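All protein chains but one are shown at their positions in the complex.
Here is chain A:
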Amino acid sequence: MSKKPAAAPTLHKVIMVGSGGVGKSALTLQFMYDEFVEDYEPTKADSYRKKVVLDGEEVQIDILDTAGQEDYAAIRDNYFRSGEGFLCVFSITEPESFDATQEFREQILRVKNDDNIPFLLVGNKSDLADKRRVPLDVCRERAAAWHVPYVETSAKTRDNVDKVFFDLMREIRSRKSDDGRATNGDVRGKKRRKIKCAIL
């Protein structure tokens, strides 16, 4: 019944993680609908899908916006399993949320059992520079330690919003093509390393 010749474009599954109130939903909604939602309402688990053009190729992005308040780790595991790439968000005005990223990172690595899973560390609320409490170099340090890119965004001003999603999709795409090739040869680790370096 769904045997259309132009089958659905490639789907990239992105998961937003991070403490409550750091702006995961705000980023998602800004990316999806170009709008900024001021009022805060805790998310349970919402998913969105959008067709975008990534480097001239039409793809679909599936965003799973998770609950920052989810305090039961076992449930979080179930969400993380379905993700192909992660945007780990914290608020630069809130050191606690930055601290929490460590835990999220560890959990993701454990669940996906993959040290090179597409992953971006995202410092949100860059528009509130005067209230900044997490120094930029500390953020960069952590990203470097993890071998992941660090980007600062503002869901309010739309600064870097597209960038984080597109960067992550690119990583996911290259991972997928890597995996495709990996079945043929044993070039996996080297290749991936190379890409990482390029982004850094």
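By definition in this document, a residue touches a chain if its C-beta (ideal position, glycine included) is under 8 Å from a C-beta of that chain, and two chains touch if they have at least 3 such contacts; residues count from 1.
Keep this in mind: contacts and distances are computed from a predicted model.
Student: According to its UniProt record, what is the protein name of the omitted chain, chosen from "Ndufs1 NADH-ubiquinone oxidoreductase subunit", "N(6)-L-threonylcarbamoyladenine synthase", "Catabolite repression protein creC" or "Exocyst complex component 8"?
Tutor: The correct option from "Ndufs1 NADH-ubiquinone oxidoreductase subunit", "N(6)-L-threonylcarbamoyladenine synthase", "Catabolite repression protein creC" or "Exocyst complex component 8" is "Exocyst complex component 8", the UniProt name of the unshown chain.
Student: For the chain not shown, which residue from A:M32, A:V52, A:L109 or A:L128 touches it across the whole complex?
Tutor: Of the candidates A:M32, A:V52, A:L109 or A:L128, A:M32 is in touch with the missing chain.
Student: List the chain A residues touching the unshown chain?
Tutor: Chain A touches the missing chain through residues 1-2, 7-8, 11, 32, 44-50, 64-65, 72, 74-75, 78-79, 81-82.
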